[in-house]
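Heads up, one of the protein chains got dropped from this complex, but the rest are sitting where they should.
Order of writing sets the chain letters: A and B. Residues in each chain are counted from 1.
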């Protein structure tokens, strides 16, 4: 489903689009430590970094560019995006309250010589545009980290804006 | 002092809690280059990254997961949190103006195979909840960087919200 097609169908909700994509939202992730999954301040909501956790709780691990391919890592970024949407649903009650995905920081657990971080992060960016349409188009950085918690392959944090 | 205990005592101020913890705030850190420790915009204040600098100016250095243990790095994250609180005190005049610790980015100078970033970052998160109570509960990411200035072990930046 292309961005232009979605832009022409503003009456569809994010839930319609999730269903069309065959995505079932998992329960919101439980923080592994002394913090929360999101804090709202004014019209902005800051979301904690999420990772590629499957509904059964297992996580995808490894170094992208080493034992993890770009294609696999794209899928992990998409899965991370699903987990971020689960947080948004939990935080807002209704995904229709998402006015805009503002900014993503895409953190790739990569080898020192890896170059294709944008291709990995597109797994999340493509999903957000599929689900939120024009409201899902965001600013971002997609960069390589030396290590991530539990050696997960990707972690993504987000700033979103909500309707009044 | 637990979070629930603090939540039941809203009349205590952050200064009371700092005193109860035996913490003396240092002077606000001086930026090492051409920038400032914080910028306020509307109700948000963006704090520059701070590190584990002792009151005498010395800094804790090394690679967490290599020559630096998780327990030591937890202490460094706590010390970094104290320095961030010193910036807040300098910026706001009164820590009671902190409405919410919104978002932390916990940057750990770690070996490529390190996995316990959340346990390190709890040194700062635990402190903020001890000092600010419910207002100290935040969103965060805790991730591994390839290197940090002067090879400090941790660096943390923050977004906070202030009362009108």
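By definition in this document, contacts are C-beta pairs under 8 Å (C-beta built on N, C-alpha and C of every residue); 3 or more make two chains touch, one makes a residue touch a chain.
Here the structure is a predicted model, which means the values were calculated and not measured.
Contact with the omitted chain, checked across A:29, A:75, A:118 or A:150, is made by A:118.
Think of the hidden chain as still there; on chain A it touches residues 42-44, 65, 100-104, 108, 110-119, 121-122, 125-126, 129, 137-147, 159, 161. Residues 32-39, 41-42, 44, 46-49, 63, 105, 107, 112, 145-151, 155, 157 of chain B touch the missing chain (whole complex, contact as defined above).
Convention: only the chains that are shown with their structure count from here on.
In whole angstrom, the spacing between the mean C-alpha positions of chain A and chain B is 26.
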